[in-house]
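Excluded from the complex is one protein chain; the other protein chains are retained at their positions.
Letters are used for the chains, namely A, B and C, taken in the order the chains are written, and counting of residues starts over at 1 for each.
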């Protein structure tokens, strides 16, 4: 075999691939497609280093998963070779169902199809191609495998996914204080009665991990300029779909065309193979190429929005702790309609408002478990010596409004 | 002013923008376009972190230029505020003329139009928009400004361009040993009789800088897989242009269409404003979106090449120290023609061969100057205590051949 | 002037010294002495990279102070050149009064003399030597200078001291998740009505800073093995002083001898110049050299403790949330006395127990102030959108007991 098995990663140095099956999965066009989907969508408009892709994140998560499983084995946790490989594949493919600008387009280009479901469909499809070699990975991904800790490593409040993306996003954005002690956390993980637990002395690392996650939410994922750009993208897609349905001439790649012209909910995804095939051809390039061409479209709304996004003339955005009243919203809409001489139904393309929520930790969800030296297991909110983790599990809600900068509201 | 003036950069921490003029240039659509052009073209196929853009590099170079000029001022070099700003703008815009996959497409999509000339045209165009405020920057860029060291900082064998790109490319590829001591080099720079010089005690940093540059060439810029991918891209563009000229139906964005359908040499760039305008709309997205669609084109050559590049089934490539003989080339071509049942004229799309050259330093070119404590100035090849810099100024030539992996040559 | 003005620092790259006065202060033997005092005392027994010195920390703090003051000037805060230099000197000298293993020896070698008072005496002494050039620095250090924010930068809950030591200690211990966004925090600082404030959008950086500080306390400063080593050192010093007072033959350097043989409280420091002079000759080397020799002392307690510390056979330590009862302590003491055949009065050398306290933030103290966009100033516990900062201001108390490993308690 003459396969390249060492991949450079500025975050971890080198990522080594030892399994041929994993190598072949990485080589598959479905996985290679992740090279063309940025992990953070439009965030590079704010943090110009943030061009890293879902491909790189998936590889990084696989790397951390390997380190974690080896560490657990060294602690005496029984993990067969098949389970090892299965967990590696499950984390590698956990985000395979993401489309371009995922969070933004799940509810505009698609009709609310969660990416986890698409991931599941794609893993199943790959599993057929690989003659069932992904069976175990699929069980782990689905949470149906008996050894629960393997699924918890793939998806939980302290999963490998989060460890990699926090570290990676912090690295590429340059928000260095968002970094987490992934290495130390991994060394503190153990398994107790089949569940993933953290050794007691690792509790401060968990606290710091949650604090860093909260920081990254406000500083990066919910950065107000990033929200503003995302809302513009959604407005663009909505406008383009409207035009597409009216059969107005519109530039798009064939794959993007499918989702502009049709209503695609989960049912069609499940039942029509052509839909999933089209989705698997879609990436950031389709969306950006279209936006670039639409700048010169005859529809003034589409063209103006595209021009603004392309040239980074982003909406002004305000954030407040209280939601605006209906009257305020109405007044805003009226001003925008007047400023741009718009029909009432078109104001929505230039005005977005809604809620942002951030919770570093969900105490009500499956808790992160702490194992004391005496062998007792408690949720982290109970085990900590301060109520601050409990505090961080409160959901913080903020309310945004955004609109073009040349209008005063 | 409510302008964002601090930009996060994982390489330097923060980049601060103090001048309003510079802020406005960065804000201009011509400069924002660099956000959509990757610094290293196809290199992310080998180093998956290498998605950083020309936008980020230009900002980084500006940052280093600021540090350099301040340091020179502290050493007593006279630099007026206008010169300071001029040099900052000159380095900011030094790469503004790059198109997508620049080095690959200068001789396929374009007809050998060097990016420096396009940069000059764009800076002039911007200068008009900015009412002559870029006059001094343009002089520095052109090398016509009396204080030569300012131009040398923008373009020479030890320019700020190289300092930033080596550091940045090393950072994002993860080839950490390619890093250079940019900070130390900057502190060692001085001006002597109007020329940029390096203090003698900085000579080992220069040696290391040249060695790192040589390493980066072989390890990254001329990495064989990268060369292979680039040759495939060139073959794709050539094939697409052929089809475009035959007026075959072909998907492309309007901007890309201009360069597929027309022969564009330097003359037309100069004389036809529409050409430059089209160029200014072109970026990586146009090229990739087309390739993605061409995968399903009816022309088997175009579709096969695009499929291969998209799925990263890259040409096999061999490198040798001696050029292949004409007979060997002929024999190779015959084998490929037979394997794929090709007409002789079409073999070129599947077979590329040529020369790679690498010289860390050009002793024959304008030398890097070393200033001894006694005030004497010598070229670095003379000043070093070893002949190794002279050795590094030898041009190394290697010869590559590349072709599809399923054919044995 | 042929003075070296650029100092390499792995944390910040380079530290540049521009002021001649500051250069001369750094050059002074009192300041050079800090080269021989480790910032973290015995912590290198746990984190072997933690050999950085108070000298390096003081330089780093000076560096950050410079960046902070420049940033404030750029925001329009008026800071004269004299104030700039004064604040730089104040931070440079803020720890000049630390002796070796400061926190451990303040209450064993000294009789509870706080290092801040000694710093003040030394700065005054230097001020005389420098003919009053440190007047302003002294006022800032003392908090008596009218521009309060300058003093707050030197000493408060968000001072430059903390910014540097958290970053530096995290760097050299390798506890990378303890890192803080010092750069970002500095950019968020401003002055409002003479007080140091943080711009509202920096609040998450403050939150992260406090969380990192809390982490560093448990993970490093109060690391249980570190506490154990410190208690052993204190026992050694106490035993040696006892022997010294009995005029037993004992090896020591003259400077150390002063503090072994005499009772030195704050009064003598103030009134007897010889005491301060002796103190200024004392550093880590005196203490370690003595311990190394005492290994072979005829007193079995001294020699055993020294041997153990030298060879890193540290006391076992247990930490609990509740204080042990008097009975438990008595029982422990009895066991140790028996195990080692000790007189009751000598048990204390092998047994230490007490309280550890950690509060990331003191809400009751002078609060960190947050400046909202509307110009309102509030304490950070009020301004945050979660009660977690308030939670972190709770003082956490833990209770330790430590004793030789070969005894079972």
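One rule holds in what follows: contacts are C-beta pairs under 8 Å (C-beta built on N, C-alpha and C of every residue); 3 or more make two chains touch, one makes a residue touch a chain.
None of these values were measured; they are calculated from a predicted model.
Chemist: Pick out which of B:10, B:181 or B:404 touches the chain that's been left out of the picture.
Modeler: Within the whole complex, the residue contacting the unshown chain is B:181.
Chemist: Pick from C:23, C:130 or C:288: which residue touches the chain that isn't shown?
Modeler: Hidden-chain contact among the options goes to C:288.
Chemist: Taking the entire complex into account, which one of C:32, C:144 or C:263 touches the absent chain?
Modeler: C:32
Chemist: Need a quick check: the contact residues on subunit C for the chain that isn't drawn.
Modeler: Touch set of subunit C with respect to the missing chain: 4, 7-11, 13-14, 27, 29, 32, 35-36, 38, 44-45, 47-49, 51-53, 55-56, 59, 171-176, 225, 251, 253-255, 281, 283-286, 288-290, 292-293, 296, 310-312.
Chemist: Identify the residues of subunit B touching the omitted chain, counting contacts across the whole complex.
Modeler: Those residues of subunit B that touch the unshown chain are 175-181, 184, 204-205, 207-209, 211-212, 214-215, 218-219, 321, 385-388, 390-392, 394, 396, 398.
Chemist: Take the complete complex as the reference. Which residues in subunit A touch the chain that isn't displayed?
Modeler: Missing-chain contacts on subunit A: residues 6, 13-14, 18, 74, 183-184, 187.
By definition in this document, only the chains that are shown with their structure count from here on.
Chemist: To test your reading of the model: what rotation angle superimposes subunit B on subunit C by C-alpha positions, in degrees to the nearest 5?
Modeler: Rounded to the nearest 5 degrees, it is 180.
Chemist: Tell me, please, which chain's centre (mean of its C-alpha atoms) is farthest from the centre of subunit B?
Modeler: So the chain farthest away from subunit B turns out to be C.
Chemist: As a quick test, compute the distance in whole Å between the mean CA positions of subunit A and subunit B.
Modeler: Here the centre of subunit B sits 32 Å away from the centre of subunit A.
Chemist: Taking each chain's centre as its mean C-alpha position, how far apart are subunit A and subunit C in Å?
Modeler: 43
Chemist: Provide the list of subunit B residues touching at least two other chains, using ranges where the numbers run on.
Modeler: 13-14
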